[in-house]
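A single protein chain has been removed from this complex, and every other one stays in its place.
Lettered A, B and C in written order, each chain numbered from 1.
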Amino acid sequence: MNNSPYILAPASVTAVMLKVLAALLPGIAVYVWIFGPGLLVQIVLATLTALAAEAAMLAARGRAPGRFLADGSAIVTAWLIALTFPPIVPWWITVGGTAFAIVVAKHLYGGLGQNPFNPAMAGYAVMIVAFPALMSQWPAEGLTAATQIGLIFGAERALDAITAATALDALRTGLHENAATATVAGVMGASPAFGHIAGHGWEWIAAAYLAGGLYLLQQRLITWHIPLALLAGLALTALPFWLADPAHYASPLFHLCGGASLLGAFFIATDPVSGATTPRGKLIYAAGIGLITWFIRTFGAYPDGIAFATLLMNICVPFIDMKTQPPVFGRKDGR
Amino acid sequence: MNALRKLFGFHGGVKPAPNKDLSTREPIAQIALPERFVVPLHQSVGGTPRPLVAPGAQVQKGQRIGAADGNVSAAVHAPTSGTVLAVEPRIMAHPSGLAGPAVVIAPDGLDTACERDPFLWRSAKPDEVRDFLRDAGVVGLGGAVFPSHLKLRAGREHPMQTLVINGAECEPFITCDDMLMRERATGIVRGAAIMGELMQPREVLIGIEDNKPQAVAAMRAAVQAAGVRGMEVVVVPTRYPAGGAKQLIRVLTGIEVPHGTRSTDFGVQCFNTGTAYAIWQALEQGMPLISRIVTVAGNVARPRNFEVRIGTPLAQLFEAAQALPDTERYIMGGPMMGFRLPDLAAPVQKATNCLLAGSPALFPPPPPEMPCIRCGDCAKVCPADLQPFELYWFARAHNYGKAQEYSLFDCIECGCCSYVCPSRIPLVDYYRYAKSEIWARERDKASADGARTRYEARLARAERDKLEKAAKLAAKTAAGRQKAEQAMAGGAAAAPGEAAADPKKALIEAAMERARAQREAAQPKNVEGLSAAQQAEISKAEARRELARQMADNKEVPPE
Amino acid sequence: MLTALIVMAVLGLVLGAALGFASVKFKVEGDPLVEKIDAILPQTQCGQCGFPGCKPYATAIAKGEAEINQCPPGGDEGIRKLADLLGREYKPLNSEHGSEKPKAVALIDENVCIGCTLCLQACPVDAIIGAAKQMHTVVVPLCTGCELCVAPCPVDCISMEVLPENVETWKWKYPVFRLQPTTERKAA
Partner (left out) sequence: MPPREIDARRRATPQRPKHTSVSSYFFILIGAVLVNNVVFVRILGLCPFMGVSKKLETAIGMGLATTFVLTVACGSSYLIDHYLLTPLDLGYLRTLSFIVVIAAIVQLTELVIQKSSPVLHQVLGIYLPLITTNCAVLGVPLLNVAARHDLIASLLFGFGSSVGFTLALVLFAAMRERMDGADVPAPFRGTAIAMVTAGLMSLAFMGFAGLDKFK
């Protein structure tokens, strides 16, 4: 028999997770429309793997799997993995990354609510460190569904006509290869990977993510702190460099629309379990992700920095939370 | 006037369905005298009052039957005239279901009141007024039951700015203050005016939530009629827990009173409307606190408010309100902060503001607890600006030190966090658990510190005794040796150790001999002309002594 | 080779001199750690740890002469606190020294007491009052439950009674209605 309060507002973890999944749908739709159906295959693969891994871990720990599988958190992780991995990555990479995310990053820490690292980003980081080449190939323009699915299930790859790099990757490689002469404008003009602002089509995907994120904000599932601070951290770091040397540094807008910036700002960094929770902590945490992302994108070796930046800031979260506790009632003026 | 007043907000809070309409349809009803009154002695914060009556005593209505234990305590009175049957532990309306000391009274049905002299509080000194209120048993009727006389004292450093009368009554279902304000507004206003005269604040604000328009109207009329300067009825937005004293003070004055400080240090004091009424009754009519208004609602056919004498068994109230057959639990207090009653034999106390009958349909059992996902919804609604999920995290892991670092004791257990938690974690239960564990540890710590002090004092004493004894012995042996040397000069010199030990041994032997002789010589005296009862008593004592002696003889086998 | 030897010798000399100076300058007197350990111990002075009181045991722990798991009244929680303070590994209570029992107080059967004062002398915390040939009684709030008075009593009139819960000492229980089975460790 329970104690007070005896009345409860209608709310459940499952409802929260379902809303997050719903908020991802516009992004997925635009993604598929631009890059083809490879992503859908990846989503199915990741979801099945995540559920299987979750069920296996729960069974191993002697917990009733039904209730926890229904909470939907594993599916959110799976979808984020599918969205951050290249859509034509071989199936075993998706399966491996998802399994790593669920088993190591989530369940070794006790499962839902206790993981210090964002599981999806841990899965991404492991895979990109292990298979950097495969994890950097994105479908080239107009790749048919059949080819995409073929690539996922083991067809011959490494054809430039089939695969391409992302805009971020292409830009960095372009700038690095001819360090003396290349400029941002030059590289962008020369490669088909670039669209109006950033990568080809990415601005539309970014807009769709933004729409989903605004839905989450409207549903009060996330607060404005993390998305705003992350995007501001990224843009404000990029701004002075771009102003000083636009030939060698991409514009803030390029960074905002490129890669997984908006996905990260609204869906990855806002993971409440591994993210900071105090208002000030959220600002520090998200601004840190933005800053590190810019550094990794600009100077690092990996195509996108969101995953590593998120993991790096995850490390700092307990400390940030500890040091940014808001003042309690009656102690606001330091009494 | 009211439109000009600036109201402040407080962080957090929730808006559960108020459910207040049903119990305000009918006026306050009187409840019949029960067969037995069980008047708890411990009804307020502070010491348990000493019983003033013994079984068999006749008491009058309003007669003091328990005297305040020290200043932080309040007296207890007989609710009606009758005979005291027992002064013994009885089951109490407490979540533990444990018994507490109580006076059981069988009413004689006459309900004769003892003589009451109206107290001339205007001419009395403030301390006398406070003592009178303590002896009239007036305590806060909002739920905290803090003795009112202690609160009627202005802060030492700050002059009183605002006296707040709390008529917000934010918890769902509870309407006892609402009905009191509707029906007895004059008494409340007069009580508030008395407190105003005692404390001399600049203004007296009566805060009422905007979902009680009738109470607001009644109180406004009463204030106007009384014509007290500086008194004003202020309508505050309905949001749980706006009726918490600190939250209401915040809403009305913008002042936040931190945990562990007194609001008078900020020039504010807050009383419940029921308390104001009780103070008026005590000071103007000489009537001690023997009854209160109780809302009986929930799964009952006829929810309404009753004026109930303290000590009435709870079962009688549920009968009067006709609890429905599918009721599976009974709750004292509101649905947010109340607790499940272990037994309906428990009596109404001064703290009993509401009784709820619960059914699975009305208060559905919570879905199974899921892990915390740190979503922060609890932090958004916490009126104490805490991070409830952190408190939960540490309380769950039994990490009490960390829980305290995160201000566990600022938690007011309002239940907002549990109310919104999507993982359906009984958060408040974890805080209650952690708090009571910490209190237990603090008790242990205090007793350990006391034990250490006494142990060290004992060691010091033993050391001092040893030194004194050694000094005495040294003096004695020196004297003895001198004597011995004088007496048997040239005799075989005994080793000084033996010389010292032997007389000691002899002394003990002699003492034991004396004791034995005494014991054997101990003859019973004055045994002539005894009654049979006395004879029986003596033989019983003899038997005990014999038993003790036998046990003493068998002490070779010490019990392990 | 010679230069190497000289260099190392000079290095050694210089550093040795610096260390020697520091060891004089920063000499530590007393051990404030004992107080901190003593503050954790339950002050029953029961001697179950094998030392004649809590302070001597604390001193022994600070010197590293005693394990942290020898105090039954302090229980599991006491051991964890000591482990925490000293950065040592937690160990379960050493059963040689006894087992953790619910807190009890001594109770003198006043019908049987012969007033021998032996228990008075045994009580380390002055929790028993009485005088020779007068009936003795235990001041319950002061009794630490060390049981040291039980053995000396010649008439065996002292028993240990577990204190019943009252409204003041009653504790809210750990929320039990968790459906998932957990292997929650007990009182950290």
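We adopt the following convention: contacts are C-beta pairs under 8 Å (C-beta built on N, C-alpha and C of every residue); 3 or more make two chains touch, one makes a residue touch a chain.
Every value quoted in this text rests on a predicted model; they were computed, and no experiment measured them.
Novice: Relative to the complete complex, which of the depicted chains are touched by the chain excluded from display?
Specialist: A, B, C
Novice: Taking the entire complex into account, which one of A:V44, A:A59, A:V129 or A:L214 touches the absent chain?
Specialist: A:V129
Novice: Kindly state which of the options A:L21, A:L48, A:L69 or A:V104 is in contact with the chain not pictured.
Specialist: A:V104
Novice: Pick out which of A:P26, A:G72, A:G290 or A:G305 touches the chain that's been left out of the picture.
Specialist: Within the whole complex, the residue contacting the unshown chain is A:G305.
Novice: Can you list where chain B touches the absent chain?
Specialist: Contact residues on chain B toward the absent chain are 371, 393-394, 396-397, 399, 402.
Novice: Even though one chain is hidden, which residues of chain A still touch it in the full complex?
Specialist: 60-61, 104-105, 107-111, 114, 116-117, 122, 125-126, 129, 292, 295-296, 299-302, 305, 307-309, 311-312, 314-316, 318-319, 322
Novice: Please identify, in ascending order, the residues of chain C that touch the omitted chain?
Specialist: Residues in contact with the chain left out: 3-4, 7-8, 11-12, 15-16, 18-19, 22-23, 26-28, 31-33, 36, 62, 84-88, 182-184, 188.
Following the convention adopted for this analysis, only the chains that are shown with their structure count from here on.
Novice: Which one of the chains is farthest from chain B, going by Cα centres?
Specialist: It is A.
Novice: With chain centres defined as C-alpha means, what is the inter-centre distance between chain B and chain C in Å?
Specialist: Centre separation, chain B to chain C: 33 Å.
Novice: Using mean CA coordinates as chain centres, what's the chain A-chain C distance in Å?
Specialist: Each chain's C-alpha centroid was found; their separation is 53 Å.
Novice: Would you give the residues of chain A that are in contact with at least 2 other chains, written as numbers and ranges?
Specialist: In chain A, the residues touching two or more other chains are 1-2, 67.
Novice: Where in chain B do residues touch at least two different other chains?
Specialist: Where chain B meets two or more other chains at a single residue, that happens at 95, 368, 426, 429, 432.
Novice: For the complex, which residues does chain C have touching chain B?
Specialist: It is residues 38, 41-45, 53-54, 111-114, 124-127, 141-142, 144, 150-151, 154-157, 165-167, 169-175, 177-180, 185-188 of chain C that touch chain B.
Novice: Can you check the complex and tell me which residues of chain A touch chain B?
Specialist: 1-9, 11-13, 15-16, 67-68, 71, 73, 110-114, 221, 223, 272-273, 277-278, 321, 325-332, 335
Novice: Which of the residues in chain B come into contact with chain C in the complex?
Specialist: Interface residues on the chain B side: 42, 92, 94-96, 98, 100, 368-369, 397-399, 426, 429-430, 432-433, 435-437, 439-440, 443-444, 447-452, 454-455, 457-458, 544, 547-548, 551-552, 555, 558-560.
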